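Every protein chain but one is kept in place in this view of the complex.
By letter and in written order, the chains are A and B; residue numbering begins at 1 in each of them.
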Amino acid sequence: ATEPSASINSKEPSAFPAGQKFHLEDVIEAQQFNREILSAIFEVAQQMEMIEKDPVGVQILRGHLMATLFYEPSTRTRLSFESAMKRLGGEVLTTENAREFSSAAKGETLEDTIRTVEGYSDIIVLRHFESGAARQAAAVANIPIINAGDGPGQHPTQALLDMYTIQRENGRLDDIEVALVGDLANGRTVRSLAYLLAKYNNVKIYFVGPDVVKMKDDIKNYLTLKGVEWEESTDLMEVASKCDVVYQTRIQRERFGERIDLYNEARGKYIIDKKVMNVLQKHAVIMHPLPRLDEIMVDVDTDPRAAYFRQAKNGLYIRMALLKLLLLGW
Amino acid sequence: ATEPSASINSKEPSAFPAGQKFHLEDVIEAQQFNREILSAIFEVAQQMEMIEKDPVGVQILRGHLMATLFYEPSTRTRLSFESAMKRLGGEVLTTENAREFSSAAKGETLEDTIRTVEGYSDIIVLRHFESGAARQAAAVANIPIINAGDGPGQHPTQALLDMYTIQRENGRLDDIEVALVGDLANGRTVRSLAYLLAKYNNVKIYFVGPDVVKMKDDIKNYLTLKGVEWEESTDLMEVASKCDVVYQTRIQRERFGERIDLYNEARGKYIIDKKVMNVLQKHAVIMHPLPRLDEIMVDVDTDPRAAYFRQAKNGLYIRMALLKLLLLGW
Partner (left out) sequence: ATEPSASINSKEPSAFPAGQKFHLEDVIEAQQFNREILSAIFEVAQQMEMIEKDPVGVQILRGHLMATLFYEPSTRTRLSFESAMKRLGGEVLTTENAREFSSAAKGETLEDTIRTVEGYSDIIVLRHFESGAARQAAAVANIPIINAGDGPGQHPTQALLDMYTIQRENGRLDDIEVALVGDLANGRTVRSLAYLLAKYNNVKIYFVGPDVVKMKDDIKNYLTLKGVEWEESTDLMEVASKCDVVYQTRIQRERFGERIDLYNEARGKYIIDKKVMNVLQKHAVIMHPLPRLDEIMVDVDTDPRAAYFRQAKNGLYIRMALLKLLLLGW
């Protein structure tokens, strides 16, 4: 499951000339990254953990302006990007609900909106309700576009922060066993994660999902093709006892429509509680993209292996890294 | 009605070592302040009046990030906090309507939201529709929380700016006579004010409210217990002629439901107009928490004793002072 070698050498990234324009021009989808680029991004993200501790001293994005153009609300993602920009000394133009954007309401195309907003900013973070919107925006923009989620499509910075968290918590991305738990049919995070994990060596994935929201065949086939071992299980305790990472997700009520009975059945099926923590290995961690309802019990939060709030925080470092790379280069 | 001596000596605050962490960790409710702490806050607020005049020179909160997490809109309060932060060189992350916060809508607890947002910021200003929300947030947060109003509960920075205004306009908080006028049953500002005034010596309070919205017994009993003289009156002219401060409030239509007749009767009963100003003492002032409807006539605005816009401005200084104290210490 490795990628062909790329121009960024992950072993000696400093060999890469400083200030050279990072060869990413936009961040559109998880698939665009190979493991060398992931490694480079993660290295910068880790530098950002240091920078965040001394925000007054480091203002590397001073004078740069980011526009957050959100066609649907996602306060968590928006605040994370805006914090990232401001932690680096940059400035932000915000649109919390661009859908009510007077010009969008009047029928303006996304392309025209992007051409206008790029005149006011240096980078655009786009959240949209339609799959493919980010790619569409990037095609016309002369400044970098970051996809902050486009409908049922992609949310690449979430995928990056998930991978970064596994590496930070676990020390490696090769030779790991990962359980993906919960809503595997609808959750784009678990799908992206499976995709990115396939780029690493000797990864084993367990799918633990209620019958009505099982992982779809396209991902399973992709993993098989890439030589990634995977298996479906209904025994969370057994899986939890042998994995390095248990990635829990919320059952998405909105996907069940009228069938509240099915929702309730699915929702209660696989819960992370103290009993699961008791069988979890000492070095292993629980992750969750948040928000959570009760699929992880609150009394698990104080366990050091509960990594989900650290994971949320890693979103800040990943976004700082991307902003730095896209605006200043390597 | 004095408090036991506290660690801040209001007479010689500079004896207090510079940079020492102010022993307030959060601002949750008016009751948490004793007169020594009030005095210290007011001293810093007055320094802020100077700093505001030279905003370029003073950037003491540069590199600090405040998140305004508002679960109900309160633009006046939000702008005041954000202005305070920016006047001190700090930066702001804004959420104008956190209730539509995608994660709140999906059922995330306030605690989880706070744990996430504290990863992106250095201090959280919380406005919530539920009483007790600020305390709940402070219980889990590792960064300071400021309560910017939690439902029918507390709005401590309003109480502080009211007290600061009385001191600034009047020169003292002991030995004063204050009339509280208007909606005394529902207004949390007058209730907090009564509570804080009880910490000072030789204070007399007049309640002048329509029958349907009279001051409730809990506050009256509290004042009696603390030895504060109070009296109810229906004669605004007579009261206005002897008070140092006349604190007018808006009759809140939303509290009357269908009974518009009662609302209209209450609303027209006690109006500050030129006639009231004619009997008001020369040194006395009119205050109002704003917004006002017609309970203060517009032709009163030009009278130098109309202090309500100065009072609104004092909200800026108080919030600057609190941000400075919570983030940098004394």
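Simple rule for what comes next: a contact is a pair of C-beta atoms (placed from the backbone, for glycine too) under 8 Å apart; a residue touches a chain by one contact, two chains touch by 3 or more.
Since the structure is predicted, the reported quantities are computational estimates derived from the model, not experimental observations.
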Which residue from B:47, B:83, B:170 or B:233 sits in contact with the chain not drawn here?
B:83
Which of B:257, B:291 or B:304 contacts the chain that the document leaves out:
B:291
Which of B:262, B:312 or B:328 touches the chain that is not shown?
B:312
Identify the residues of subunit A touching the omitted chain, counting contacts across the whole complex.
62-65, 67, 91, 93-98, 100-103, 106-108, 111-113, 115-117, 119-121
In the whole complex, what residues of subunit B lie against the chain that is missing from view?
55-57, 72-76, 79-80, 82-83, 86-87, 94, 96, 250, 290-293, 298, 309, 312-313, 316
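Note that only the chains that are shown with their structure count from here on.
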Cα centre of subunit A to Cα centre of subunit B, whole Å, reads 41
